[in-house]
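I have a structure I would like to understand better, so I am pasting it below and will then ask my questions one at a time.
For this depiction, one protein chain was excluded, whereas all remaining protein chains were kept in their positions.
Up next is chain A:
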Amino acid sequence: MTPLLEIRDLWIEGRSDEEWHPIVEGVDLTLGRGEVLGLIGESGAGKSTLGLAAMGYARDGVRISGGSVRFDGMDLLRASTEQKRSLLGRRIAYVAQSAAASFNPAHKLIDQHVEAPVRHGIRDRGESVADAVELYEKLRLPDPDRIGFRYPHQVSGGQLQRMMTAMAMSCRPDLIIFDEPTTALDVTTQIEVLAAIRDIVDQFGTSAIYITHDLAVVAQMADRIKVLLSGREVETAPTREMLTHPREEYTKSLWAVRGFHRPEKPAPAPGDTPILSVEGVTAAYGRQTVLEEISFDIHPGRTVAVVGESGSGKSTTARVITGLLPPRSGTVRFEGEALPAGYRQRGKDQLRQIQMIYQMADTALNPRQSVAQIIGRPVRFYRGLRGRALRARVDELMEQIELDPATFRDRLPGELSGGQKQRVGIARALAAEPRLIICDEVTSALDQIVAEGILRLLARLQDELGLSYMFITHDLATVKAIADEVVVMQSGRVIEQGAKTAMFTPPHHPYTDLLLSSVPEMDPDWLDRLLAERGVEGLGEAATDRM
């Protein structure tokens, strides 16, 4: 029997600076019927481009320059527009990374859902609606009869992602391409979407290409894994074999990323003054209370990880500490002294002591300033250095963050990679010579290998400079790697706090338990085991709602 999808020696080029550059270089791919293939690699490896090419499609500014894509015997690259139109949506479907951005906000979900089956003449509208409700039920969406009649903004992110999967299923396609469907979701929501996708793909025997950069996720979903690196295939193997015996060095390095682990530092002496203490802080945006009676301490030279899902108040806590959001009640003390509530009332030295590193390096660095200007500004501002002394200090800082001053000094942020940008953000914080750095999800926008490099850098800087970190994250792997203490937050409250080793050993608070167990593991049986333990109703939003 011929395979469902067969890609041979595919070359794809992208246009930038008036020239064509290769994105995918001679990749082969075979997908059997009912098989799920995982595509992994760093950003820029050509995963998404390859995924789209499997539908015979290339984005604007991208062209397929060679090779063949045969779907069920038909060459998609030579097929006419009419022929492709009859396939897409009906036999090949696509699930995008951001469901929120992919649904049209002006139409009800059900109207968008029924478009494909009605247009392809598979079912009429009434039957399509009935079928949608059935699919919603299969995907365990709450209130399947009516949820489709809402608009996209009235549904949560995890639900929206499942609605999109349902939509892709509406014509019972032979092949679905999932492009990082859970990357933008919280762990507890992700697991629910993963379970739903896997179930439905199993039930209908659909073939799928599952694109992701998260190894643990792909281990749950795929029968086979293909690793890509800058447009070329590194290796392909069945999931279990790939996890246990990776052949290539690059694959091994991907696997090893999760190995970074830094031992917990000894507990501070009982009488020590914490560098920062948050005491009974309650804060609100307008009438909406977002923080209730938050208290925790950060001791000198230690890393405190603040974890929780999005909307739990982690970032708001950072805004209160930096003075961007004056709290309604409670105080923030720095080395025992109460800080003024608003940043405008704080002295230059008080501002200098607490610095921030942001999640999105893209918006954290001024795109019109060179690296030297970005790093040099705080040096000039706080220490008044100029001319040669300023330049020497900037070079020193750049060496600390492992960027070569001669190469990078005059570059603009647009000319840096994601990891390099984040390093510049770190250097800007260091330039102020602070005691405490607040790291707001600094690694969540980065690839795993790059993220690991950043974590190692932060750990090294802590050892060298005696910095304290407040580490805001939703990724428990990061917490395991770098934290000394953990503060768990849920809907504006601190649920549990303590030393890392204590937090990762049972018994836990039920919410901590839920968070911990929802982090995907590399073991391909992890999801099955978890489902067996918790049952379907114990997943995601359903589980959080019950707490």
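Just so we're on the same page, a residue touches a chain if its C-beta (ideal position, glycine included) is under 8 Å from a C-beta of that chain, and two chains touch if they have at least 3 such contacts; residues count from 1.
Definition applied: contacts and distances are computed from a predicted model.
Visitor: There's a gap in the complex where one chain should be. From "ATP synthase subunit a", "Phenylacetate-CoA oxygenase subunit PaaB", "Peptide/nickel transport system permease protein" or "Amino acid/amide ABC transporter membrane protein 2 (HAAT family)", what does UniProt name that chain?
Guide: "Peptide/nickel transport system permease protein"
Visitor: Out of A:153, A:368 or A:388, which is the one that touches the chain we can't see?
Guide: If we include the chain that is not displayed, A:368 is the one touching it.
Visitor: So one chain is hidden, and I want to know which residue out of A:242, A:351 or A:445 touches that hidden chain in the complete assembly.
Guide: Reading the full complex, the residue touching the unseen chain is A:351.
Visitor: Check each of A:51, A:378 or A:418 against the chain that is not shown and name the one that touches it.
Guide: In the full complex, the listed residue that touches the missing chain is A:378.
Visitor: With the full complex in mind, choose from A:414, A:510 or A:535 the residue touching the hidden chain.
Guide: The missing chain is touched by A:414.
Visitor: Please output the residues of chain A touching the missing chain, sorted low to high.
Guide: 18, 78, 80-81, 322-324, 343, 346, 348, 351, 355-356, 358, 360, 363-369, 377-378, 381-382, 412, 414, 428, 432
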